[in-house]
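First comes the structure, then the notes that go with it.
Only a single protein chain was left out; the remaining protein chains are all shown in position.
This part shows chain A:
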Amino acid sequence: MILRALLEKLGHRVFEVGDGAVAVARFAELQPDIVLLDAMMPGLDGLEAARKIRALAGDRLVPLVFLTALSDPRELARCLEAGGDDFLIKPFNRVILEAKLNALNRVRLLHQALSERAEQERRKNEQMLAEQRMARLVFDNVAHAGCLSSPHIRYHASPMSVFNGDVVFAANRPGGGSLVFLGDFTGHGLPAAIGAMPVAEIFYGMVSHGFRAPDILREINSKLRRILPVGMFCCGAMIETDSRQGLLRAWNGGLPDAWLLRASGERIAIPSRNLPLGVREPEQFAASMVVFQATPGDQVVLMTDGFSEIRDPHGNMLGESGVRGVLAGLESPGQAFDALLARIKAFAGRPESVDDLTLCALEITGTTPPQTPVKISAEEAPAGPADWQCIYEVREKTLAEFNPLPLLLHICMEVPGLRCRSGEVYTLLSELYNNALEHGVLALSSEWKDSPRGFAFYYQERQRRLAETDGHFVRFSLSHESRPPGGRLRITCEDSGDGFDFANHSARVTERSTGQASSYAGRGLELLRRMATGLKVHGRGNQVEVIYDWEPPRRTEGRQTDE
């Protein structure tokens, strides 16, 4: 009674009960801020009631004060052990009571503030994770636009890899072959993810328009140079395959060695020879690719540095020697992907060890048919130029510096409906152009490419002769006439070279394709002949005319190829 009066005088609302069990029940109902308990109570004793109240309060801090006439230190200690925060010894002193209640209330308020902060943090964190999941969906829609799911490409990336700064892109090139890019942004989280978006857009946009790897790398570099702050950049490697020519071109800027694994057992490292993307000004950027012969069954493996830098439980690094060891022990290149992942898991001894690394394996497939017609999107405008003619000539130094194919493809793709044949049109244009440039202007002999030494020589010579293109040209004459439901595209490609003995050449090609399986030469014209409605060689063999009649794909056809 005295206590109640004292407390009310201090401004508190007081609820009084007579025994321990009722105290516990009323506690649950009233949720008071502070509980004063007599150590000795009928029914449930004070110590037991204290334990129950503590359990009911859960995460809430509710100070418990024992009221006691006891003065035995051991008894008092028991009160605190049972969950009490303090005790008041009878008879009560008003000043002490007030001071103790204030002190306990400060602790209570502090605890409450901390709990609220923690709850806020938890909610914020939850929200951030939800946002990351959403962001990832958006990113995946951009990044997985290509052929990452093709059977000849396998990759491992943590589900949240874009927030680790790792990206993998892969796309089919319009004329056959693939383009793969593995990138590793410095830094983690949002900055890396934001930087990855334009890279994905550039990659997929440019490859579908027929641009080659060096152009795409140059564009990515200048974009990143422009948008990333100094000190942030993207290590990356790009592989371009050309299955028809049996070629592979590689560029590595800042990633660990990529590997070309041949069915013959050969293991060829493709080391980083360039600065990462986004470091150099565009005019200083080096986009030259290393060229390799590639035969079906060969594999290319790309990896981020998370791979060699993985540590075992004792802190030892797997290192590049560890990677080499795995690759040396393979029975066939096709096992590389699984073997490398298995090695990592075994080495680090933790399944989550693979979270911070990205691995991609690309298998070289046989001659792929040029891209089959793609589905026509519903929103594609039916209107556009259908009857036209143009002449486009590339000459002098421009022959060495500029690839006219994306531009020519773009002109052709303006024809309504022809977009669905972009792969074939690209192949026609690129075969004509490559023949004109390499065999016409540069007078390179495709027979050199038959031996590995000649192959290297061919590409050295190509590089050298490109510096001497004075007085040379390659001229395209394109015309299209509408022939509903499709049309006729006529492409004539003329070059300033000496031409060639066409009749003889095609006889040799036929002989060769029956005899030698590994011959790459002469495939260009052979392929053109197969795809085109008509093919004629004019002049001294330096002018090739192709007639290409096309029709839009039937509906079922369009659906089938939408894989």
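Rule of thumb we're sticking to: contacts are C-beta pairs under 8 Å (C-beta built on N, C-alpha and C of every residue); 3 or more make two chains touch, one makes a residue touch a chain; residues count from 1.
In this text, contacts and distances are computed from a predicted model.
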- prompt: For the chain that is missing from this picture, which UniProt protein name fits: "Sulfurtransferase complex subunit TusC", "Anti-anti-sigma factor", "Polysaccharide ABC transporter ATP-binding protein" or "Acyl-CoA dehydrogenase domain protein"?
  reply: "Anti-anti-sigma factor"
Statement: Among the options A:20, A:195, A:254 or A:499, the absent chain makes contact with A:254
Query: Which of these, A:70, A:135, A:275 or A:348, touches the one chain of the complex that we don't see?
result: A:275
Residue numbers in chain A that touch the chain omitted from display: 184, 186-187, 230-233, 235, 253-256, 271-276, 279, 305
